[in-house]
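A short worksheet on the structure shown next.
A single protein chain has been removed from this complex, and every other one stays in its place.
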Amino acid sequence: MSETITAMPGTTDVSAASVHQMSMQQALNRALDEVLADNPKTVIFGEDCGRLGGVFRITDGLQAKHGEDRVFDTPLAESGILGMSVGLAMAGFHPIPEVQFDGFAYPAINQIVCQIARMNYRSRGTLPMPITLRVPSFGGIRAPEHHGESLEALFAHVPGLKVVSPSNPHDAYHLLKYAATRPDPVIFMEPKSRYWQKGPVNLSSAATEVSANDDGTAPSGSLTGARVAREGRHVTLVAWGAMVSRCLQVAELAAEDGIDIEVLDLRWLKPIDAEALARSVGKTRRAVVVHEAPLTSGLGAEVAQLITQSCFATLKAPVERVTGFDVPYPSGDLEDEYIPNIDRILFGIQRVLEYRRG
Amino acid sequence: MSETITAMPGTTDVSAASVHQMSMQQALNRALDEVLADNPKTVIFGEDCGRLGGVFRITDGLQAKHGEDRVFDTPLAESGILGMSVGLAMAGFHPIPEVQFDGFAYPAINQIVCQIARMNYRSRGTLPMPITLRVPSFGGIRAPEHHGESLEALFAHVPGLKVVSPSNPHDAYHLLKYAATRPDPVIFMEPKSRYWQKGPVNLSSAATEVSANDDGTAPSGSLTGARVAREGRHVTLVAWGAMVSRCLQVAELAAEDGIDIEVLDLRWLKPIDAEALARSVGKTRRAVVVHEAPLTSGLGAEVAQLITQSCFATLKAPVERVTGFDVPYPSGDLEDEYIPNIDRILFGIQRVLEYRRG
Amino acid sequence: MTTEPVLAAVDDDAAPLTHHQLRELYTLMAAVRHLDTSAVAWQRQGIIPAYAPELGQEAAQVGSGYAVDRTRDFVFPTYREMGVARAMGLDMVGYMSTHKATWHGGMYNPLESRFAPIQAVVAGSVLHAVGWAHGQTLAGQPTGEMGVAMTYFGDGASSQGDVHEAMNFAAVMKAPVVFFIQNNGWAISVPTERQVAGGSVAARAAGYGIPSLQVDGNDVVAVFEATRSAFAHCRAGNGPVVIEAMTYRRGPHSTADDPGRYRTLNEERLDAGEDPLERFKQRLLAEAIADEAFFAEAQRLAEEEEETIRRGIEDLGPRPGAEMFGLVFQEPTPALQSQATAWREESEHV
Partner (left out) sequence: MTTEPVLAAVDDDAAPLTHHQLRELYTLMAAVRHLDTSAVAWQRQGIIPAYAPELGQEAAQVGSGYAVDRTRDFVFPTYREMGVARAMGLDMVGYMSTHKATWHGGMYNPLESRFAPIQAVVAGSVLHAVGWAHGQTLAGQPTGEMGVAMTYFGDGASSQGDVHEAMNFAAVMKAPVVFFIQNNGWAISVPTERQVAGGSVAARAAGYGIPSLQVDGNDVVAVFEATRSAFAHCRAGNGPVVIEAMTYRRGPHSTADDPGRYRTLNEERLDAGEDPLERFKQRLLAEAIADEAFFAEAQRLAEEEEETIRRGIEDLGPRPGAEMFGLVFQEPTPALQSQATAWREESEHV
């Protein structure tokens, strides 16, 4: 499974020397290692993060290297972990808590929504919350119940949060380093089914530099925006996390039929890079949004509506959504029926291509 | 503030004898009283629901009338209240728990999402969850922090939940009686700023009868679908809860300028009555969705996308959203800046009316 | 401040176990031990994708499950109560199906089994037990005959806020609930001493005015007797009881876990204590309640049983995709029905 990493504007160092093949697990681990080394106020904690190195080994070796004060296990209580993060942030720390699986963010939602997302506002900017919450997310690994959830629509709806999800090791490395050095809370959704896929990572620090435009907004293609994962002319597929590689697969298949698909890796789920959506669909005039979360009130609705608003005049067909169904995430045997598969995405593409008014 | 209640199809008894003027608080209280009387398995509980009758007096007098076993106070713990509801449902009861304010549903989200919404599914239909969760919702009363939240987008995204919000006393009475007699969990969002507004309520039980179509779907206009609160030709305003009366006000103002507005009271936020949306906007060709919740990933996106999907060919302008901003619900002094006001809704209408392609 | 709450002495909790019952307990433990170790093997052989072994917890599980009256009580398990399920006579193919990734929660009928669906949220069902138990009170069950809820959870789960809310609710409402903690020393990689401040979950009970019993969780008879008296206390309308069974998770957290990363084999040997099965066997032998022939027969039965269950599991096909849609609601919504239709068209090409 090969993924093209488009060159990043503003990247100065493209020497092969700084490009490494590594898995997303390794890239995330390395990012955390460097963040711990760079900022003594950074602390990592959660269930089994310390000695075990996390059930996905994302924090592997970090406690041994940086000490038990920097990387530690907590008791088994997610509200406790996130509530403690608030206090640590108030004391000047930069917490990087982990919830072990997506579904176990729910017990902490109260602290996330009512506290982490609001403390900067409530305190009128005097108590920033530089918290990066790592959430192994999405499905695809035949796991037990509550281990395959997609909470992005919920998080994106919460004022005061920023939400990001990398789709490949390079982005994982840079986005995590970026998120973990910001002064605002970021929900970092890791596509757990992609942890073990390898890919090239350009470790050059220049690759992380984000040179903002004059108006403070981010330049397209930079880490703060979406990424064109594949250029194409006929239809835009919008995806994030684990669905990006599936969309790239679909694009290869569609190419055999002469259909030229653009794949937009949204990366930031809040704020959404509306300009990148407008740019891409402005060109292709057709779009399909793909996500694992249930359809109704999913983030696909927001993406579709943003596209419709900016491209209404030129859009050839209503934006299609190919998503999980409005059913609880099913057990492994039915997982492939639930997660958008290649066939269903192709049907979605067909619908936007064949749409005729009236 | 006068609201027209459109006659309900299928309503046989329209004699003035069964029509009463009452506030939504009275209508809800009466519905609960009747549900308690009708079904001995119904139990009502929550913080201050019993002796006090609730901070909004919705359960006023019910404990005295039906006894402490049927209507009772719990300790102050929302997860406890909702978790207990699951067990009571498993034991054959029909719980009608209350969370005191919208913002205090967050501590219970884990029980709502992972348990209440899934137990029927997990148990393969053997453990239904006939739970009606009452949530005094939305803003507009200059309340403290966390007392003015709109959680419908979150609830609507959760597979296994149904979500409803009445906008007037008549619907409040019938929808609550309907919800509280269903075998599935319903989140019942009460627009707290409307509790004290009076309106006509037709108490006739015929008004609650829902005669389903042959395919099991609900007939339009019945209690299981949306309601045309005002007919119009030029633009459809879609709203729910407290925003319905504001939209009706806007429609009156717009009428002075010759703009004929249709107001669709969505009522059910999950499942959404997509046919009613298609019917209305199929006619008006322009739509504005209005809600109090923040814009991004709000339910307005879903409504807009449903409209776009069904009416793409005839839509004259992209659906507009007039909503709360992506900021934490502000303190009373800024409430009127946050909640969609008449001006902002009028601007939204203007945008869809003046939209020109290209 | 408060005096230590104590269990009400109730008449019917005193009779010693008969030899027949003791042998039955052993037979159950042997069946559970064999099924458990076999399930780990199934996972290695690719028959099931994952499993959470209860090795070492047979006494805690069988002893407590054996005390349940299936005509009126109800059990709320976690994901590791295979031994309780077996002791309560569940359909074990239905139970094991959750580990084959057939259906989250298992395929047995929870209402008929008096055993709630398997629960993957740590502490997720503790409050359900309280609600169910309060339902018994509300239903006006005569004192002395009340149905009792028993909720299982671990030392790790005890840290969750829901456990506190549950104990407080239960005590305020005098609900007939047995909180049964299996303190097996570990929550994945975190040992009890860094999990349970104060060192004991049972010690928490006094703060709610709830009587508690800390029991040797590797002694099946002790566990049974503690559970039986807790049930009697609850049944008589005296409110909840906390039982903490001290045991040890001898295996990995799950088949995906590698305990070598957080404990040495030597620590395991030292901390695990006596094997509950072997220990019970020695006792039965010493007291001449059973002989080697009996143990051989128990083993043979266990193997036969495992064979049948394994075959059932192997034969278990995937559930029809339509169930994804059909089992969400009692009253399906039009929106969901049209998703089901679209799915059928696109995925089954019909």
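For reference, chains read A, B and C in written order, and residue numbers begin at 1 within each chain.
FYI, a residue touches a chain if its C-beta (ideal position, glycine included) is under 8 Å from a C-beta of that chain, and two chains touch if they have at least 3 such contacts.
If you're wondering where the values come from, they're calculated on a predicted model, not measured in any experiment.
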| item | value |
| --- | --- |
| Visible chains that the absent chain touches, using the contact criterion stated earlier | A, B, C |
| Contacting the left-out chain in the complete assembly, out of B:107, B:185, B:300 or B:318 | B:107 |
| Residue, one of B:42, B:79 or B:132, that touches the chain absent here | B:79 |
| Residue ranges of chain B at the interface with the undisplayed chain | 47-48, 50-53, 55, 73, 75-77, 79-80, 103-104, 107, 142-147, 295-296, 325-328, 330-335, 337-338, 341, 343-344, 347 |
| Contact footprint on chain C, counting only the chain that is left out | 1-2, 159-165, 167-168, 170-172, 194-200, 202-210, 214 |
| Touching residues on chain A - with respect to the absent chain | 43, 69, 74-75, 77, 79-80, 82-93, 95, 110-111, 114-115, 119-128, 159-160, 162, 182-184, 215-218, 270-272, 274 |
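Quick note on the criterion: only the chains that are shown with their structure count from here on.
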| item | value |
| --- | --- |
| Chain whose mean Cα position lies farthest from chain B | C |
| Centre-to-centre distance between chain C and chain B (centres being mean Cα positions), rounded to whole Å | 40 |
| Chain centre separation (chain A, chain B; CA means) in Å | 32 |
| Chain A and chain C, separation of their C-alpha mean positions in angstrom | 37 |
| Where chain A touches two or more other chains, by residue | 79, 103, 107, 145-146, 296, 325-328 |
| Interface hub residues of chain C, defined as touching at least two other chains | 103-105, 121, 161-162, 323, 328, 335-336 |
